[in-house]
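Shown next, in structure tokens, is the structure this report addresses.
Missing here is one protein chain; the remaining ones are kept as they sit in the complex.
When the chains are written out, they are named A and B in that same order, and each has its own residue count from 1.
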Amino acid sequence: MAYQSDGMVEKSGASRWISHAIMILGVLFIFFPIWLAFVASTVTQADIVRPPMPVLPGPHFWENYKAALFSGVNVPVSVMLGNSLIMALGIAIGKIAISLLSAFAIVYFKFPGRKFFFWAIFITLMLPVEVRIVPTFEVVAGFGMLNTYQGLILPLIASATATFLFRQFFLTIPDELAEAARVDGARPMRFFWDIVVPMSRTNIAALFVILFIYGWNQYLWPLLITTDPSMNTIVMGIKQMFPSGDDTANWPVIMATSILAMIPPVVVVISMQKLFIRGLVDSEK
Amino acid sequence: MATVDLKDIKKSFGKVDVIHGVDMEIADGEFIVIVGPSGCGKSTLLRMVAGLETITSGELLIGGKRANDTEPMDRDIAMVFQNYALYPHMTVADNMAYGLKIAGMPKDQIKAKVQEAAKLLQLDHLLDRKPRELSGGQRQRVAMGRAIVREPSVFLFDEPLSNLDAKLRVQMRLEIKDLQAKLGITSLYVTHDQVEAMTMADRMIVMNGGVAEQIGTPLDVYERPQTIFAAQFIGSPSMNLMDGRIDGGQLKVNDVSLGPVDTREGDVTVGLRPEHVFADSAGVLRLNVHQSEPLGANTLLHGTLEGKAFTASLPGVHRMPGNDRDMSLNFASENLHLFDPKTGKRI
């Protein structure tokens, strides 16, 4: 089958093998930094500071990961993992929740100021947190939210991507469904819970993947507002593990931490690959 | 069970009037078909009865009570939508039960009612499926079931069969009519298909451009169409029209005399259904045949008659007529319909 549909345009044979070879090289190139980090996380500091370091994993896996997870450098990595998890979940769930509600209001109600709200939310699409960083920091500091989870989460929820996405999706729900629900006696919130939310399940899941990664990978914001190491997230905490001055960094532990920092988002992406790709393609359109 | 009264119901969207005032009294248990071409306002009329559109002016009474401002759920109606509008994430049973659940009916009662309706519609084995796992006809039945379990006073159907293939349409048509007769629930049924209107309706409303052209029983509309539009819309193939004149009590089309008539003098539009002509060598009508369509039981002959397009439907098989392709046709004078060419109204 495959060979037939291929035959018209491709000369098959040699060119196929070349294609596979190119793809494998590409994958290897992309994987190389990760592989190296993994190897470094399984050897000793001594192996690393005498270059070239080995290219195959060593026997010190448990040792390094235990050191990272339970002692770390400034703070145990397990604490940072917990903070990252709370932040990423908080951002993903918070954004999805407020966006579902506001998109529902914008699509299914006519009320004074609807257009205004729509555009006000739409404008927030434009600005990444990096741009308004100083005043936002002041606001959060003013609320006493430095070194708190609220401070980590709330400012990053203020964006319109999810609202926009849900709006687009709600517009594709047939009008007849809402009418049928009305005839069935469903009031707006009942319709929301019984029909709209269950129908949005795939979109919610896809968006969850994207937002979880977005939240997990935040760097600048946690860097600014978590001065207390016990509130550090893992992605920003790695940099803090490098010593200032000329001391040599504890590479095996740092690399173990890097691997640990990658695992949750990578697991989410790989395990929900289909949803993720769909969410990505939808959300960026 | 309820009567439905429409009193000069009007609808406008902004400045555009889409329904120009419909009056009708619907008896309890009656099956009313609203028929007309797309854009004639038939769906809007139905949706006003459902409460999905506001009524601009006029009065709607359901069961004798004014219902203009009542919410759909409080009108004691159930509706079957064109694309079924089944909740895609719910099973067949949940779809049917949803309205009852909202109404707060106890679970075991809901279950009993759903079972009962499912049996009636032969859906019992499908109750656990999702809508996407069903065929078009089955989805249609589920939509019906959802309407039935609520035991409403009025059924509303919005072109429920238009998404089905021809064969299934005939079958479902019979089933719906059957069911309605069994349950005796007042029904309003919107369609653009005149065959559905003819076969299902106790009475029908023929609508065109937001106006009810005629309200009456199917035979009434067929035999005594009140307007040119109703005459042409009901019946297939549609009624032939000719430009005629009444002169000294004689009806003439060009120079051909169609016999004496007893009405006002002057220009008239003459209507004659294709199935109401027959081959007769002594006939006064000369049809110049361009094409014949043998349908088996009868044959359609398309051509021109006195310079205008004309179709004849003759029983049995007819070959194309000989060399000159002319054939003589005759008719019974009681089958002639006369309309005023200016107003389109029956004379």
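What we mean here is this: a residue touches a chain if its C-beta (ideal position, glycine included) is under 8 Å from a C-beta of that chain, and two chains touch if they have at least 3 such contacts.
In this text, contacts and distances are computed from a predicted model.
Entry comment: the absent subunit's protein name, as recorded by UniProt, is "sn-glycerol-3-phosphate transport system permease protein UgpA", drawn from "sn-glycerol-3-phosphate transport system permease protein UgpA", "Xanthine dehydrogenase family protein subunit M", "NADH-quinone oxidoreductase subunit J" or "WG repeat protein". Though it is not drawn, the left-out chain touches A in the full complex. Screening A:106, A:165 or A:231 for touch with the missing chain picks out A:106. Across A:26, A:144 or A:243, the residue that sits in touch with the chain not pictured is A:26.
Of the options A:14, A:56 or A:134, the residue whose C-beta touches the omitted chain is A:134.
Residues 2, 5-6, 8-10, 15-16, 19-20, 22-23, 26-27, 30-31, 33-34, 36-37, 40, 48-49, 51-53, 97-99, 101-102, 104-114, 117, 120-121, 124-128, 130-140, 154-155, 157-160, 163, 171, 175, 178-179, 182, 188-189, 213, 216-217, 219-220, 223-224, 235-236, 238-239, 248, 251, 254-255, 258, 261-262, 265-266, 268-270, 273, 276-277, 280-281, 284-285 are the ones on chain A that touch the missing chain.
Just so we're on the same page, only the chains that are shown with their structure count from here on.
For this pair, chain A with chain B, the centres built from the Cα atoms lie 57 Å apart. Residues 50-52, 71-73, 77-79, 81-90, 98-99, 102-103, 146, 150 of chain B are the ones touching chain A in the complex.
For chain A in complex with chain B, the touching residues are 174, 176-177, 179-186, 190, 194-195, 198-199, 201.
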